[in-house]
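Report on one structure; see the data block that follows.
For this depiction, one protein chain was excluded, whereas all remaining protein chains were kept in their positions.
And now, chain A:
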């Protein structure tokens, strides 16, 4: 009997949750970052780090196969005792909270910077937090459905970028690897930041309906992330001349400014407004995971209590203080570094630990 059966999610929802969390604002940021750090070969970096992510997420699934009916915390509790589970849950709660905060602040800054310049930032924050509460309080299934809805309603985005095709210059991509492999490879760790989010499998796994297909779902989710990053980076490298690309802020939006339609102006404004759905996936699911971890620590209490507390704290703090773009970048760097430790390194360490633990136990039994 599955303890989480009442709230199970379909494979599609699983795919959209993982994909949405990783893509979200990376889509806006990654072309600029690739241009400054790598130059015109950024797409190779994206491919390499995408493949690394693919491998890391399969390791996470391997870890979770040991615990088909419980989250990672249940597994740790069962093997190493209650406190190990609680410590892990608190660690992950903090990590997901930082993840959600980063996404929220990024969205507030972007909307304030590009669309609602006269509106105070805390009002924009309030506007974002109200729907967040109504979605997150209903539990994982609703969050999953929301992720599915948000991705499907944003499927027009590639079509908008089709309008920029006539301004693209394929020659800017050549010669390939003109700086050698060194810049391409050195930017890989920084790029991993934009793929974070797959570690939520440690919570999602017991909720998935067809667990055997989870690796395929991860394959699809990661391929979708790689594909969206590849396409936007290629478009931006072909649109901007190489030296220009290093000084343009948020090229993914700058590119849209070239579109002229006779019935609407400022296509990029419309884009940002609708893209808020995808942005929201960078904080709605992580917030749910945060409150899930917290309520797990408190013995599966009602998750709405920590949710209200957290939203209230974020909301009131935004009246007094909202990080600037530069401070936001620092938060992102922290998040990236802790993300590499938690998402890429921790699962394989845990697998090794569990394996050693298993060996020690069997040997002890044989003695």
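As a convention for this text, a residue touches a chain if its C-beta (ideal position, glycine included) is under 8 Å from a C-beta of that chain, and two chains touch if they have at least 3 such contacts; residues count from 1.
The criterion applied here is as follows: contacts and distances are computed from a predicted model.
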item	value
Which of "HEAT repeat-containing protein", "Spore germination protein N-terminal domain-containing protein", "Cytochrome bo(3) ubiquinol oxidase subunit 3" or "ABC transporter domain-containing protein" matches, in UniProt, the chain that is not displayed	"Spore germination protein N-terminal domain-containing protein"
Omitted-chain contact residue, chosen from A:7, A:36, A:78 or A:266	A:266
Absent-chain contact - pick from A:62, A:134, A:186 or A:258	A:258
Candidate in contact with the missing chain, chosen from A:62, A:134, A:186 or A:241	A:241
Chain A residues touching the omitted chain (full complex)	113-115, 117, 167, 240-244, 247, 254, 257-258, 260, 265-266, 269
